[in-house]
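As you look at this complex, bear in mind that one protein chain is not there, while each of the others sits in place.
Showing chain A:
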Amino acid sequence: MGKDGKTVRVATDVGGTFTDLVYFESDAATGDQIIRTAKVDTTPPNFAQGVLNVIQKAAVDLNTVDFLVHGTTVVINALTERRGVKTALITTQGFRDILEIARANRPDYFNLKWVKPAPFVPRYLRQEVSGRLHTDGSEREALDLSHLPDMLRTFRADGVQAIAICLLHAYANPAHEQAVLSEVQRLWPEVSVVASHQITREWREYERSSTTVLSAYVQPIAARYLDNLEAGLREGGYEPPLYIMQSNCGVDSVKHARDIPITMVESGPASGFWAAAELGRLLDEPNLLALDIGGTTAKCSLVRNGQVSIKTDYWIERNRLNAGYPIMVPVVDLVEIGNGGGSIAWVDEFDKLHVGPESAGALPGPAAYGNGGTRVTTTDANLALGRINPDYFCGGELVADMAAVRRAFVQLSERLQLPVDEVARGIVRIANDNMVNALKLVSLSRGHDPRELTLVAFGGGGAMHAVALGQELGVRKVIVPRGASVFSAWGMTMSDLRRDLFINRFVEAERDGALAQTQAFLDELMHNARAQFISEAIAPEQVDLQVYCKLRYQNQEHAVEVALNSDESLTEHWPVIAQRFHSLYEQHYTYRLQAPLEVIGFHLVAVAQIGKLNLQALPITGRPLVEAHKGQRPVDFALEGIHDTAIYDYALLEPQMHFSGPAIIEDAGSTVVVHPGNQVLVDRLGNLHITLTQEGAAS
């Protein structure tokens, strides 16, 4: 809290096109809250400048800010645009080609001309050291570093700027990697270097190598970026610690982020899903389907019992046709599809209509932007159906170019031999179907019945499609948060300091003494996790540890995470823990076995709370609903027909207001489409609760 009794929390988010800021000021004495948002253009290559620009535009005095958190797409963009540095890899003798062999899969399997993804490090920069470990981490052959000086000389001559180190079985024992790492640092102190054990302690050498290489590849760029950012903020008078949003829905110190930048890879979506989980806690809605629809993609994730699910099975550039590249770091468990507001509708050679994954992006954008876009996007279809108001397009900042929309539709309409309104309905239905299948992947396919979940929709396009998706899935309620378009940034300001450690340790649970040894190993892990936070000046009582034991039936590969209660030990409470595994397994896979159990490792979540906003209820002025009623217009609800529909101004809605669909609610960042028969209620925080009474009518 600041000297004047006010707390100021600021989140900034660098995206591909825009850099956003959200400012929250709360006054402890009066309970007053001020919320401001601002947006400027992103400023490549000096992205930090955009952050300083947006702080200036929002008139934020950095001297008064108590907590500043920052999220960025710089890492993922550097990867997908191949803008990283020249990187070398040091690996175990006999295995330098692992990175290139990869997993050898051909997802586009009928296509004999399929192209395998090229490795990020060419073969001549992949070099080997001899020395081997057993699977349990014990040494089989001593490490030989005698060739390292020559190797580094060659790397230097070749213009290498970053080095990744990944040795076999380093997840079990990092000693060899540590020796290589310190020798590299001694011989070549200026080079950027990272070893696999610093990022992950899980087995699978290709995935670990890829992760380490990709981290090294972006490390110098991320370091420069974070250094510039921090220097700029300090210059502006910001003194408290700077926090960086991570892919695991937590924030971490800027130092940690600089050392292992790859953990920022999905920081944007992570903060949105965290926001959904936080909102669920505020509203007592612990089981949520969270959906974030942006310009080019839709992402979804499941929040179960108030918890986000964090996994390390994350790949970039992977889809039905491409093998992609694995990044084995803790990332919120999400499904992403190429369906957003800017997704292009197209017809294949057999007259079948598709939507996405190609996107019109920010430029030219949808035809309605009037920037030369000639192809119909989902946004254009929503305009054609009257769901989006052409006179209040992008919050009134643009006038929708409806002539361009009509021109764009002509081609599709002729091709399909269908009238424009039919085509527009088709586009929205197909886009919705793509999203429904993604939502099913994170719910139904994982054994969770959507009827027991509440759908939370955010991002620029979330509220437009949410009700139709909710009806299709059979959820009972859709929540559209107030300020849905800046919801992700809000999530950042609510984040905790969080670290997820995944570590493999193979144990046959029923072997004598195995569990006692494993518990000792676990105790040490927990102690280290606490000690690390404490060394960073976090009070011990602020640190909360949650342990998940990864269990499976003997001989299986995929494990189920079983949460351990804080007072449980593997030795004393094994029967209870095993029972918990059996029932979780059955929930996921529909059957259970008599087979012996194996522990394959742990997932440790270390969290330190760093203060949260307490959201203030909105005032109730007693304004009649009719004042928020902007007018009426016909809106096409596809299978539910065309209805004369009430249009409401979101900014004028206040708590306890309620009305029924069909309705459209407009605010600056998004449009909420309420289908016929739905009931809308505004809660004390200004969020919309839309109860679905009609099941499965739309799609």
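The rule we apply is simple: contacts are C-beta pairs under 8 Å (C-beta built on N, C-alpha and C of every residue); 3 or more make two chains touch, one makes a residue touch a chain; residues count from 1.
Just so we're on the same page, contacts and distances are computed from a predicted model.
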item	value
Among "N-methylhydantoinase B", "NADH-quinone oxidoreductase subunit F", "ABC transporter substrate-binding protein" or "TonB-linked SusC/RagA family outer membrane protein", UniProt-listed name of the chain not shown	"N-methylhydantoinase B"
Hidden partner chain, touching residue among A:33, A:178 or A:437	A:437
Option from A:205, A:278, A:380 or A:561 whose C-beta touches the chain left out	A:205
Full-complex contact with the absent chain, from A:426, A:470, A:491 or A:601	A:426
Options A:8, A:98 or A:279, residue touching the unrepresented chain	A:98
Where the missing chain touches chain A, by residue	94-98, 100-116, 122-124, 134-135, 140, 168-169, 171, 203-207, 320-321, 349-350, 352-353, 416, 418, 422, 425-426, 429-430, 433-434, 437, 440-441, 444-445, 506, 508, 553-558, 588-591, 593, 595, 639, 696, 699
